[in-house]
Structure formats: structure tokens, C-alpha cells
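For this view, one protein chain was removed and the others were kept in their places.
Coming up: chain A.
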Amino acid sequence: MLLEISDLSSHYGRILALKGIDLRIEQGELVALVGANGAGKTTLLRCLSGVQPLSGGAIRFDGADISRMSAEGRVAAGIAQVPEGRQVFGPLSVEDNLRLGAYRRRGKGVAADMERMYALFPILRDKRHLPAGTLSGGQQQMLAIARALMGAPRLLLLDEPSMGLAPLLVAEIFQTVQDLKRQGTTIFLVEQNATAALAIADRGYVLETGAVVMEGTGAELLADDKVQAAYLGL
């Protein structure tokens, strides 16, 4: 098991945002987390990346308890996040954004990985000297994904990568996610776009007001009446 979350809870001040979350991700899996706006999806990813304190429970990554580990430590351990809203470093060049994604890495692999990212997203190569802030929304999303991949992660956390993108771009991003999975990356995909996410996921979890209310394979959840009514608009 690559990631195991047990009985995790987290607060914003006195507000309980996550309560008793149990969740696991196997090596090589693509796991989706779906839920309405405000359910706590982003908070859970923040907890995993070490930028939001836990008030209870534990996170084990590759067998080791990382609940108290610093954010830097988790990146070094192999957890990379593509945050909600992309959050690229606007004034810095596309290339510098990619280089900073590999901040924790030393050595030769970095240049080769940069080439891999340009092969994956050729538009980034064309714009590599431009400030990231000048890219379109879809290009910024590609950059945010490539930047996280530059950390050579063992677990990639994606927070609503389709948010605010035109349908054609959404399809492209989901295609990329599937390609990454096929190449062996373990992925935890958070989405409000539940249909698309569950369709490509091995397994999924449904989060409601800070608690997991359902889990199953992607297909099971897609076919579930309650999921359909609540999240798929069917």
C-alpha cells in the first residue's frame, strides 16, 4: 500500500473540516475523490502535502508515518501536488517554473525530465522563456501538472485539474491523466466533475461535509443511484 489515511481529522480554527477519513491508495492506482464544493477535498490534499495540520489520525506513506513531516520532507519523499487553481509562479518563466518543481532533486535526471515534459506538452517548449502568467488557463494547467511531475513523484495529487477549462481542454487534461497512469504514476484525482473522474478511476471515494460517505470502484460509483442523483446530475 502506497498511501494509507486512517481516522484523519482537521480543523480550520474551531470548524471541523474533515472528520475520521479512512482512505488508501495502492501503488499504480488512479483513485478519484469526488464531492460537492466545500466538502473538504482541498483540505484533505493540503493535509497530505503537509500544509494543513491534522487534529487527529495518521497518514502513512510507503509504510512510514508522515503525519508530522514537514511539507519539504513530503515532497522529497515523493508526494507532489497540483493545487486547485493551478498556482503557477506568474512572473517566472515557464522553464523556471519547471525547474522549481524539481527543487528537492539534485543531479542529472532533472534536465532529462524537463525534455520529457516538453515532449508531453510541446506548447510549453514554445513558451519556455515567457512568464508563466502570460499562458492561457489550459496552458497554465499543463504547466502546473508538468511542474509537479518534475519532482519525480511517487504519488501525484491533482486538485480539480479541469476547473474553469473549456470542454475540449478538459478532455485533453483527462487524457493526460490517463496517460500518466498508464506510464505507472500513482494518482489521487480530486474532482467536482464526478462523471469524468470516476470514468477513468480504478476506485473512488465520495466526500460529503468532511466525511467519506461511499467508496467503490469507479464503475460501481458511476452506476450508483445516490451518486447519480447527487453528483452526476442524472
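Brief remarks follow.
The working rule: a contact is a pair of C-beta atoms (placed from the backbone, for glycine too) under 8 Å apart; a residue touches a chain by one contact, two chains touch by 3 or more; residues count from 1.
In the analysis below, contacts and distances are computed from a predicted model.
Protein name for the hidden chain, per its UniProt entry and selected from "Branched-chain amino acid ABC transporter permease", "Acetoin:2,6-dichlorophenolindophenol oxidoreductase subunit alpha", "Cytochrome c" or "Formate dehydrogenase subunit gamma": "Branched-chain amino acid ABC transporter permease". Checked against the full complex, the candidates A:96, A:172 or A:208 give a single residue touching the omitted chain, namely A:96.
Contact with the chain that does not appear here is found for just one residue of A:75, A:124 or A:230, A:75.
Residues of chain A in touch with the missing chain: 49-51, 71-72, 74-76, 80-81, 83, 85-92, 96-97, 99-101, 103-104, 133-134, 137, 147-148, 151.
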